[in-house]
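One protein chain omitted, others in place.
Chain nomenclature is as follows: A and B, assigned in order of appearance, with residue numbering initiated at 1 for each chain independently.
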Amino acid sequence: MSSSVMKARLLSREGDESVYEVFIGPQHPASGHMRFIVRLQGDVIVGVDPDIGWVHRTMEKLAETKEALKAIPLFERMTIIDSQNVTIGYVRALEKLLGVEPPPRARYLRTLLSEMNRIASHLYGMGLSGIFVNHSTMFMWCFGDREVWIQLAEELTGARLTHAYSIPGGVRRDLPQGFAEKARKAIRYMRRRLEEYRKIFFDNPQVRARYEGVGVLKSHEARRLGVVGPNLRASGVRYDARLLGDYGVYDELDFVVPTAEEGDAMARLLLRGEEIRQSMRIIEQVLERIPEGPILAEKYLRLIPPKLREPALKEGRIKFPGIFANLKIPEGEAVARAEMGHGEIFYHVVSDGSKKPYRVRVVTPSFRNVVLFRYLPPGHRFMDFPAIYGSLDYFPPESDR
Amino acid sequence: MSVEDLLRRLEEKGLEPVDRGDVVSVAVEPHALREVAELLVEEGYDHLASVEGIDRPGEDVIEVVYHAESYSEELWGKLAEIRVRVPRGEPRVPSLIDVWPNALFLERETWDLMGVVFEGHPELRRLLMPPDWEGPPPLRKDYKVATEGVFVVVE
Partner (left out) sequence: MVDVFCPFTGMAFLGRLEESSKKAAKWLVEKTPIRSFRDWAISFSLWPVHFTTSCCGAEFAAVSAPRFDMERYGFLPFNSPRQTNLLLIEGTLTRKMARAAQIVYQQMPSPKYVVAMGACALDGGIFHNSYNIVRPHELFPIEYFIPGCPPRPEAVARAIVMLHEKVKRGGTR
């Protein structure tokens, strides 16, 4: 498809008098924290304007006012449900500037938490896709099962949602006792639950009637629009930022990046279930193969006073010495990409040699997927709009940063 | 469609691409921006990952940086970066929405937060800031917000 045809479909058009506007506002059970201005002709959608910016908390500006390490909890709040994957990109960019590599055990631990967060994020998305078509059982079940993974993450990192687990050079905490057994129990539980989800939701004829054939995105359109995440893979494009080999141990593990061919809303939902299965495979392999060793790079372990270094490593908890917060980032630029549950996140950090970064640019997967709200709905009926929204797994605080 | 082809074609045009590991970076003048963008699309970089503006008040320029990305396996490891410098008092750059359709929201956000005008963009209006924002573009260095020290003083 040529760019001009694509561009024409993306831009708003002046309609005649039979076109009227509906505001689906921030106070709405099915809108999230954003507003849609839907232009309708009768029951057919003519255009949609996503009105974002209701959660714009100016994170790029605030990152310039804080020391580089203090921006890690700041960026977590973009996608609080997926906080390891959001910050791992920033931490990788800092590691490239500082010239430090994490030890192997730390890379395995980062992968472990990344996959646990990916499962929790997909369950959130599946729960929302249930409630948007009024399937409240799916919403309740998914959010109840999220608690299993949140509790597991709380055992590992100490916090339910805001883990702040990766730091430049390694991770903050080691595996606690008995963690592997609990994780395996959670995986067995989740495999049974996925079967039950299939019975009540994915094979439900009413859900299929609302989601099948709706919001079809073809493969060349997905490439050209720069769509990311399961929305891209459900259109047949096999791209995942984990395959770039930049972070974690994905090149040493045996897993599949699932794709689908149809590109409709049902394919996107089913793909998320499939990705949960693959994430559980990765967690099992990580727990089997994790090597022994330190969890923080030698260069930064030296900063901890020697009396405290031994107990810290034995217990597996790193407490920062004051100088670690005062790290001077060498001059230069770094780019890093990571794969969140919602898609690929992009970081570009520019440093001028001081403790605070000069400019941090972050493009989140939801911001790259906003263009689908312009592109997919025109031509559908109005009640297909919640189905399209539910299948895209769009998260407004992440898009507004 | 490989990185060597891209470097060769950029050098044929008289530019000096730099391969920095994750990105292939090239600096262009604003009037040549569209040609280089079309070259990148032909070489397989068919969508943008990011458009950003970096404010450099010391040199009195705003640097607009484009990162183009590709989903094909030979090219997905390297991003293509285009850097353009425009004067800070009059930051105007041609819009690339005909070359890369997904520049629609990325350029609009850069206008909203940094104040760079993209000529030819049909919808330069407020995206993230409130619709009645009267102040200067917030990401500029002369728009100050309170900074933090290592220890935050609580009164």
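Please note the rule applied: contacts are C-beta pairs under 8 Å (C-beta built on N, C-alpha and C of every residue); 3 or more make two chains touch, one makes a residue touch a chain.
Note that the coordinates shown come from a computational prediction; the quantities given were computed from them, not determined experimentally.
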{"item": "Which displayed chains the unshown chain touches", "value": "A, B"}
{"item": "Touch criterion as defined above, residue of A:H28, A:R302 or A:R381 at the omitted chain", "value": "A:H28"}
{"item": "Hidden partner chain, touching residue among A:L62, A:L152, A:A267 or A:V286", "value": "A:L62"}
{"item": "Residues belonging to subunit A that touch the chain removed from view", "value": "25-29, 32-33, 53-58, 61-62, 65, 73-74, 77, 80-81, 124, 127, 140-141, 143-144, 146-147, 150, 160-162, 397"}
{"item": "Residues of subunit B in contact with the chain not shown", "value": "129-131, 135, 138, 143, 145-148"}
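Everything below uses one rule, namely that only the chains that are shown with their structure count from here on.
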{"item": "List of subunit B residues in touch with subunit A within their complex", "value": "20, 22-23, 46-50, 52, 54-55, 65, 67, 69, 71, 76-77, 79, 81, 97-102, 104-106, 109, 113, 122-123, 126-130, 138-139, 145-148, 150"}
{"item": "Partner subunit B, residues of subunit A touching it in the complex", "value": "3-4, 6-7, 10-12, 52-53, 56, 58, 60-62, 65-67, 70, 96, 223-226, 232, 237, 239, 243-246, 322, 325-326, 333-337, 346, 348, 350, 356, 358-359, 361, 363, 367-368, 370-371, 374, 400-401"}
